[in-house]
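As you look at this complex, bear in mind that one protein chain is not there, while each of the others sits in place.
Chains: A, B and C, in written order; residue numbering restarts at 1 for each.
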Amino acid sequence: MSAPVYLDYAASWPVDPRVAEAMARVLLEPDLQANPSAGHPGGQRAALAIEQARGSIAALVGADPGQLLITSGATESDNLAVLGVARSQRDRGRHVITSRGEHRAVIDACRQLEREGFEVSWLKPERAGCVEPRQVLEALREDTLLVSVMHANNETGALCHLAPIGAACQARGTLLHVDAAQSAGKLPLDMGALGVDLLAFTAHKLGGPKGIGALACSGRALAALQPLQFGGGQEQGLRSGTSATHQILGFGLAANLAQESMQAESERVSSLRERLWSRLQSVGGVWRNSPAEGCLPGTLNLGFEGVEGESLMLAIRSGVWASSGSACASASAEPSYVLRAMGLSDLACQASLRLSLGRWTDAAEVDRAATLIAEAVERLRGRAPPDVRLRIR
Amino acid sequence: MSAPVYLDYAASWPVDPRVAEAMARVLLEPDLQANPSAGHPGGQRAALAIEQARGSIAALVGADPGQLLITSGATESDNLAVLGVARSQRDRGRHVITSRGEHRAVIDACRQLEREGFEVSWLKPERAGCVEPRQVLEALREDTLLVSVMHANNETGALCHLAPIGAACQARGTLLHVDAAQSAGKLPLDMGALGVDLLAFTAHKLGGPKGIGALACSGRALAALQPLQFGGGQEQGLRSGTSATHQILGFGLAANLAQESMQAESERVSSLRERLWSRLQSVGGVWRNSPAEGCLPGTLNLGFEGVEGESLMLAIRSGVWASSGSACASASAEPSYVLRAMGLSDLACQASLRLSLGRWTDAAEVDRAATLIAEAVERLRGRAPPDVRLRIR
Amino acid sequence: MMAVGGYCTEVLRLFAHPAHAGDLEATDGGVFRGEAAALDRTAWVALSALGRDGRAIQVRWRAWGCPHLLAACELTASQLEGRPLEALAGFSLTELAERLEVPAEKLGRLLVIEDAQRALAASASSSG
Partner (left out) sequence: MMAVGGYCTEVLRLFAHPAHAGDLEATDGGVFRGEAAALDRTAWVALSALGRDGRAIQVRWRAWGCPHLLAACELTASQLEGRPLEALAGFSLTELAERLEVPAEKLGRLLVIEDAQRALAASASSSG
């Protein structure tokens, strides 16, 4: 029996074997074991290696190494951006703008801000989980401290037009935070050109290890941040804690590899995604939640009439690993806000499946997955009450 | 030329090669690459492996797996304990007790609490960086929410008597947080028996990887915590962020290995430390800042009359890697509060050196280090003004 | 026992081998039907029974829902088979939910099965 086809890249990528091997070498290299804050050559060597990796990571989003704060992942980066800016700037205003389509790291950090006396404008995403720039522009106020929007939606892959939002924020001196956990390393990103002040991303969605991420910051963002955790003063005093050499070096290498292959991979992966989509259409009664244009290369969110998502997941799981809803939004069973906001019925939301492709997906896997999914769809439709299929939308 | 002798274990341990190899296998194992929150078998396998490791980590401090929150390190654990308890309980009181001898993760978190309107009683450590239980008991008040003291001081290795503090806190319903970053894995710890509610520790000080730590919590502590970072709801909703499978599994294995060898290692390492101390006494004019009793097995903080610490570090660094002051307190050049509070002059503080031993230290290394240090001390004394030696204390 | 994947082995077995999934045609005997859906549309169950000599000699189900629901339908159908037609409703789901280790947040969905059973029983008694 062949290994299951992994179509859950949006939740996490397998670590690139080249990265894994480099990390193994770092973990076994006596010269890189010291605390990077230590004054002796062991510490200094680790610190130098980290600074080199920092350059690679920063370059992925058009930032300088001095602009990059290393964190434990995009969840921490999002929280540092949202809570860190708002808490330290609370004397300048109490208004924050975000959307209901954000990842829970942003949504729940903003809910915490509400408990702390801030006012949050919750925009309703108009297009597959993304807000339109117009919506942000209309919500901006004199006392808006921060706008937080995602670059690519984790459920649908839909991309937000950041540049007009960045320009509007810059014109008013409002800080713009962007969660780019899904897009960094897959699409070109230049935070300066886009007018982004804080940009969150994570290694494990681009071939690096889990548990390491970054927040790239403009100068004014660095000046405006309050740390989430205090201590030894690492990361410019904005994120204390012993630097995890092997993790950062793994992230750095993954960033380099992503940078090198970005253009080619983006084309290869999006053509595989279209191949998957066209094969799946043969079963009929399938709809696409992901936009056909303005979407991440690897993400395909769809649904099958007459088929419930969780049962479909179980029916295919010996052969295909995917997500119903959003795995990174954790084990909660709430229906997806993003899909509901697209006008899907609860039934259609519950029927939806996220298939996500990445660096090790190939055509043979796509074809195998399509066959298995189509068979399972047929089988489950045979068990559903006949009317369900008609009434689902 | 032989490799430098690593005497900076208190700052960070080299990763145990068995741990490094296990982590490398995890990073390359297709079945463990998925997001542990994902519903498919890949996610579930990672989640199961994590739960097993959680048990090993928790056992190290006498906790149940359900009491253990996994974090990015002791800095985060300390901050989660201090900020998390105080912020969520601010309606019940505003008073916190800690000491000036704590690690900066606790000191700076408490300073942040002061900025947020809390009152902090700063105890002055009486014994090599540790507070006496009597001091805590005297400072406890009706409105004390939290006491935060360290188990073993990171600069001197001095151990605090936790049990009387735990008993007093329990009797009053005050939560007790203990930073056990230096002692976990080296000395037996049973948080329940000691009356500790929150216990912070970190993998990289016991042979595990950097960038992963834990906060073990009593039931009432779990109920009283506000998260530092919000999101997907991992770690009982108290510490969101994709779980880093390879890091947690590495921590788990390191915890097992530490547990197994704790008794034997503690004897072996403390006898090597005494060997080092006795060799170094041959140069004369050496004083010991670490207590001879009630001290971590591996830590030896000392000073040489007529020799400045940083210059000594540089003079020995091709052969011995150690710390002047506290490397985990980062690159700051402030004189050590702990040593000053012991009655040492500024000069003597600046002269002090922390030599710390651990699992891969052997007698040959100890002897080589002692010879190199003694030579360097002689050389530097020859360059110092003659009077310095007399006036140093 | 929880198997990998959050489903107990019983759910996995019933989901993989749903012997009673399907529909019934009227042959020699009456076919009765009962259908119900959850208000939030997270579950939809259609039961059919072939009655002969006052008993449900065959019971079949069709459902739209999560694996726990589908497994519960299969179990229900197999347990209803052979019962007297007047005893098709009132069948308690508590034991079934325990046997299938249905998570608390899904228990509500199982009520749809009860509703469908009641509808099935009503259809049997009105034609009886």
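Criterion: a residue touches a chain if its C-beta (ideal position, glycine included) is under 8 Å from a C-beta of that chain, and two chains touch if they have at least 3 such contacts.
Please read all numbers here as calculations on a predicted model, not as lab measurements.
> For the chain that's not shown, point to the residue among B:Glu21, B:Glu132, B:Glu310 or B:Glu378 touching it.
Answering carefully, the residue with contact to the hidden chain is B:Glu310.
> Please give every residue of subunit B in contact with the chain that is not shown.
306-308, 310-311, 314-315, 317, 333, 345-347, 350, 382-386, 388
By definition in this document, only the chains that are shown with their structure count from here on.
> Grab the C-alpha centre of each chain and report whichever is closest to the global C-alpha centre.
A
> At what distance in angstrom does the C-alpha mean of subunit C lie from that of subunit B?
About 58 Å separates the centre of subunit B from that of subunit C.
> Calculate how many whole Å lie between the centre of subunit A and the centre of subunit B, each centre taken as the average of the chain's C-alpha atoms.
34
> So, what's the distance in Å between the C-alpha centres of subunit C and subunit A?
41
> Residues of subunit A touching 2+ other chains?
310, 317
> Among the residues of subunit C, pick out those that touch two or more other chains and give their numbers.
Residues 5 of subunit C touch two or more partner chains.
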